[in-house]
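Note that this complex is displayed minus one protein chain, with the remaining chains in position.
Coming up: subunit A.
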């Protein structure tokens, strides 16, 4: 069957249409998809687009950055409390993370009338603590369950010095005993 293998020139449809028009492809040999394409064309004709080789100019951001107003609250939360204690579970679509609860509480308190940003932060932290969510401040030393074993603080030099002094004492005592 006749065909046109020029994929960079026109679309699949335009090539077949022109071949039919010129008589190279007989109407009986029309491809199966031709009528369907004609009735339901795609949104954009599948023309080949030449790749841009020159690295010149353009560079205009057409894709917008997505930011929300709650992002400011979120940055404040992450700065103060670090990554948060509870891991995010993204497999559930209705999962509410610690940060999200903070944000919701913040907005609730703001709607009640408080205006000062720092006090709002404090209040939100306290409110969440009341609800049972522990927030650990970032940069604070980690809290230890038990104190360090005093044995670990001993240094080898001190131990040797002790042993030497103990050794001289014992020789003295044995001398006393012998004599």
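Just a few scattered comments:
FYI, a residue touches a chain if its C-beta (ideal position, glycine included) is under 8 Å from a C-beta of that chain, and two chains touch if they have at least 3 such contacts; residues count from 1.
What we mean here is this: contacts and distances are computed from a predicted model.
From the set "Two-component response regulator ARR22-like", "Small ribosomal subunit protein uS2m", "Creatine kinase U-type, mitochondrial" or "dolichyl-diphosphooligosaccharide--protein glycotransferase", the protein name that UniProt assigns to the chain left out of the figure is "Small ribosomal subunit protein uS2m".
Mapped onto subunit A, contacts with the missing chain fall at residues 3-7, 11-12, 15-16, 28, 31-33, 35-37, 39-40, 42-44, 46-49, 52, 62-66, 93.
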